[in-house]
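Only a single protein chain was left out; the remaining protein chains are all shown in position.
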Amino acid sequence: MDDYKFLFKVVLVGNAGVGKTCLVRRFTQGLFPPGQGATIGVDFMIKTVEVGNEKVKLQIWDTAGQERFRSITQSYYRSAHALILVYDISSQPTFDCLPDWLREIEEYASNKVLRILVGNKIDREDREIPADVGEEFAERHNMYYLETSAKESDNVEKLFMQIAEDLMKQARTRDLPRYDSNNQTLDGKTSTISDSSCCSRLQ
Amino acid sequence: MHGRLKVRTTEEQKAIKLKEQQKKLDAYKHAMERVLSTRKKDSYDPKSLQISSGILQANPDVYTIWNYRKEVILMKVKESNDDELEGEEKLIDFLEDEIKLTEQCLPSNPKSYGTWHHRYWVLLHHPKPNWNNEFSLCTKYLSKDDRNFHCWDYRRLLVNKIGITLDHELRFSTERLNNNFSNYSSWHYRSTLRKLDSDCVNHELELVKSAVFTDPIDSSAWFYLRWVLSNPTIKKDTKLELLEAFEQLEELEPDCKWVILGKCWLLEQGDLKTRLETYKKLVVLDPLRKGMYMDFIRQAQKEI
């Protein structure tokens, strides 16, 4: 299907087991896979969505397990348009690690990347991090905040659609005539916005 | 299962593709029917218009649908003429959307007559057409494929609409040729830019000489050479120099008919005997065109 106008690279980071892959699978395939094995063979997943009248492809990358021992490659972050930092609301350690993740993001990712903090697993009873704590952390670090449940499909669609919309907005305000957008990524006929002005919080 | 990797077989892939194709075909047929059934003289169905844009994006070569849209546009133009206050603005918005549509259709088939023509037609009806934009579009598509003659034609149309300098176009043409000189369109375009006079004819000669020496088998450059040589302002000395150079080239490429043909062009008013010998060589080298060369020989012999 070659009729999309934009392709955006979205990467997810966060501790092992917080539900990154489940979020992606839920969004791209509508599935929630039980079991706790690490992901094998999933490199990135693509989903085309419609924003306004335009077709937009989201290329959503998985860490491939390299986060387990803090060994995500720098190239993972390259040319990313949006970055989703995920923690598990029922696991304090995954929240405590956020500053470490932010340091890594600061070092490897472009400072113009759209950043979203996601507290996942809100379907669970044993919440350890209150929503306002998460929200406050996000605000302090200039990130959008959202709580989700990949299992119950809560807010997952909203998360990615919001990202798509925000990225589209940025792409449009670059004010280039469409056929002059020369910056393209691997899939051709697309536009990257890595040089766009700093994004503030999503509305 | 979380993490189990399985890959679809070719059979499965084929089946899926077939299903998709069938779906597309049904949708297309349905869409065409809908649009054509609502085609009227002085009113149009907005839903049909929307559907028609989908058809064109899938298949930009359906002339009928472009024409359908032209009919709608003419209706819109009439409407805007009747509406004093906001008519022009509304028309411009509508036409801008139309232009966007052609943009969306180009990537799938950059060589569609329908698309290019429609775009130009729309701009002709546009109260404030942005011809410079069009120019950039043209340049972009030519960079992608400089043999896209639709684009070259479009460019010619545009050059007449805006004040592009000769210099600019010459530079553009030189750039295209530097990129790839095996291209009739590029050379042809260059020949339409200006009439050659004694100042520039030598420069053109040097340029095309470079091409024919770099690759004597490429015919497009030879055609341009012939055109340049037909220019009355070329001095006899220049022709002799070129002839000498061709002798050297012939040594390196004895089997290339173009070199020998090139010599013929230079010998046109010259030594008859040499000409006849050269034509005879051509008959051997290029038997496909034997008839033409025999003709030349007969004509030359008449001169004796």
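Letters A and B name the chains as they come in the text, with residue numbers starting at 1 for each one.
Here is the rule we use: a contact is a pair of C-beta atoms (placed from the backbone, for glycine too) under 8 Å apart; a residue touches a chain by one contact, two chains touch by 3 or more.
As a working rule, contacts and distances are computed from a predicted model.
One subunit of the complex is not drawn; among "DNA sliding clamp PCNA", "Rab proteins geranylgeranyltransferase component A", "Ribosome production factor 2 homolog" or "Acyl-CoA dehydrogenase family member 9", its UniProt record names it "Rab proteins geranylgeranyltransferase component A". The absent chain, not drawn in this view, touches the displayed chains A, B throughout the complex.
Between the chain not shown and the residues B:T214, B:T274 or B:Q301, the one that touches is B:T214. Among B:Q248, B:T274 or B:Q299, the one in contact with the hidden chain is B:Q248. Mapped onto chain B, the footprint of the missing chain covers residues 1-10, 13, 143-144, 177-181, 209-211, 213-216, 245, 248-249, 252-253. Within chain A, the residues in touch with the undisplayed chain are 15-16, 25, 29, 31, 33-38, 40-46, 62-66, 68-71, 73-76, 78-79, 93, 97, 107, 182-188.
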